[in-house]
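Not every chain of the complex is shown here; the ones you see sit where they belong.
Chain IDs A, B and C follow the sequence of writing; residue 1 opens each chain.
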Amino acid sequence: MTPVMSVEELSRFLDEEFPQIHAGGKAYFVESISPGEAVLRLKATEAHLRPGGTISGPSMMALADLAAYVVILAHIGPVALAVTTNLNINFLRKPAPGDLLCTCRLLKLGKRLAVVECGIAGEGDEDYAAHATATYSVPPR
Amino acid sequence: MTPVMSVEELSRFLDEEFPQIHAGGKAYFVESISPGEAVLRLKATEAHLRPGGTISGPSMMALADLAAYVVILAHIGPVALAVTTNLNINFLRKPAPGDLLCTCRLLKLGKRLAVVECGIAGEGDEDYAAHATATYSVPPR
Amino acid sequence: MTPVMSVEELSRFLDEEFPQIHAGGKAYFVESISPGEAVLRLKATEAHLRPGGTISGPSMMALADLAAYVVILAHIGPVALAVTTNLNINFLRKPAPGDLLCTCRLLKLGKRLAVVECGIAGEGDEDYAAHATATYSVPPR
C-alpha cells in the first residue's frame, strides 16, 4: 500500500473541500503519511474542551472520522465522495490536557469498502485515550 | 422507568455544565422527555454542514452522544459524571437539509452501565439518516 | 418493503445452503416474516448453554447474524452471496433459561449495503437480553 498523496496535498484538499472543519479556528492538522497509515493532530481550542480542560468525546469522534478519511484518500487519491458508513469508538481514559494525536491504519482497502483502525492519545502518552474502527464506502475506481 | 427531570431542568443543566456545546451558537435543544425516551433537535448552523447543505457525520455523532447523555440524566438525575464508554453509529442515508431530530431510548439502565439506542432523522422523514447505540458508565447511586 | 420469500421458503433455503448451522441438532428456526422484519427462534441445546443454564454470548451473536441474513433474504430473494461486513452487539442482561427470540428489522436496504437492528429476548420477556446492529454487503441486483 503506497500513498499517492503527500501531507501538503491532503492538507490543501481538506482546506478547499471541507472548510467547515475549520469553523471556529483551524484545529485539525495532517502530521504524517506513510504506507497504510496517517497521523493527525487535534490542536484543541475552547470549543473542543470539557470541564477540567480535557478534549470532549465528540471532538475525538470527529478526529477519528477525519483521520480515517485522510488515510483512505492518501491511498486512493482526492475523491470527495468517500462516505463513512460505520464508526465504532471506545473511550478508554481521560486524555491529559493538550493536543491529541490520532494514528489511523488501513485494515482493508477494497473495491467498495475501506476499513480502518485509529488510536487516539495525548502527545507523548503511551496509552490510548480512545480507540476507533471505521468503515468508509469508496467510489468504484 | 419514570423520568425525574423535565425538559426545562435538563436544558438548564446542559447550559450550565456544558456551555461548550453551544460554542458557535446554540444548536442542540431538548425537545421532549418521556418514560425511557428523549428527543433532541439539532438546529444546523454553518459549522454543522457539509458541501450540499447536509449535516455532517461528526455533528450526528455529537447529537447521538448528547441525546444518550440526556435520556440517562432524565432518569437518574443531574450527575455530571456519566461518561461515554462506547458509541457505535451506522450512517444510512444523507439527510435532507434542515434540522435533525434524534430519538434516544434506554435499552438498559443498570447500576454501572446504561445502554441506549438512538435514531436520527430529518424533521418529517420516516427513514433514519443514522442509527447509533451508546454505552455510558454511570456513577453508583 | 414487501417480503418476497415466505417462512417455508427461507427455512428450506437455510437447510439446503447452510446445513452447518444445524450441526449438533436443529436449533435455529424462522418464526415469522413481515414487511421489513423477521423473527427467529433459538431453541437452546446443551451446546448453547453456559453454567447456570443461560444461553451463551456467542450463541446470541450467531442468532443475530442469522436473523440479519434472513430478514435481508426475505426482501431480496435467495442469494447465498450476502456477507456480513460488521456486527456490533451489546449484552444487556442474562436471559432466563429457555428459548430466545430475535426480532430483526431492516434499517436500510441499499444497492450495496443492508443495515439491520436486532433485539434478542427470552420468550415472554419484555426486556432485551441483547441488542445488535449488523451490516451486510449485498450483491448488485
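Rule of thumb we're sticking to: a contact is a pair of C-beta atoms (placed from the backbone, for glycine too) under 8 Å apart; a residue touches a chain by one contact, two chains touch by 3 or more.
Since the structure is predicted, the reported quantities are computational estimates derived from the model, not experimental observations.
Q: 3 identical chains shown; how many in the complete assembly?
A: 4
Everything that follows uses one rule, which is that only the chains that are shown with their structure count from here on.
Q: Among all chains, which one's averaged Cα position is nearest the averaged Cα position of every protein chain shown?
A: Central chain: B.
Q: If more than half of the interface residue numbers appear on both sides, call it same; otherwise different. Which is it for chain A and chain B?
A: Counting shared over all numbers used gives more than one half: same.
Q: Starting from the Cα centroid of chain C, hunt down the chain whose centroid lies farthest away.
A: Greatest centre separation from chain C goes to chain A.
Q: So what's the Cα centroid distance for chain B and chain C, whole Å?
A: 28
Q: Report, in whole Å, the distance between the mean C-alpha point of chain A and the mean C-alpha point of chain C.
A: Those two chain centres are 34 Å apart.
Q: For chain A and chain B, let me know how many angstrom lie between their CA-based centres, rounded off.
A: Here the centre of chain B sits 23 Å away from the centre of chain A.
Q: For chain C, which residues are shared contacts with two or more other chains?
A: Residues 88, 135 of chain C each touch two or more of the other chains.
Q: Give every residue of chain A touching chain B within the complex, in rising order.
A: Within the complex, chain A touches chain B at residues 17-18, 20, 23-24, 46-51, 56-58, 61-62, 65-66, 80, 83-91.
Q: Could you please specify the touching residues of chain A with respect to chain C in the complex?
A: So the residues of chain A touching chain C come out as 85-86, 88, 112-113, 135, 137.
Q: Under the stated contact criterion, what part of chain C meets chain B in this complex?
A: Result: residues 88, 90, 92-93, 107-108, 110, 115, 117, 127-128, 131, 133, 135 of chain C touch chain B.
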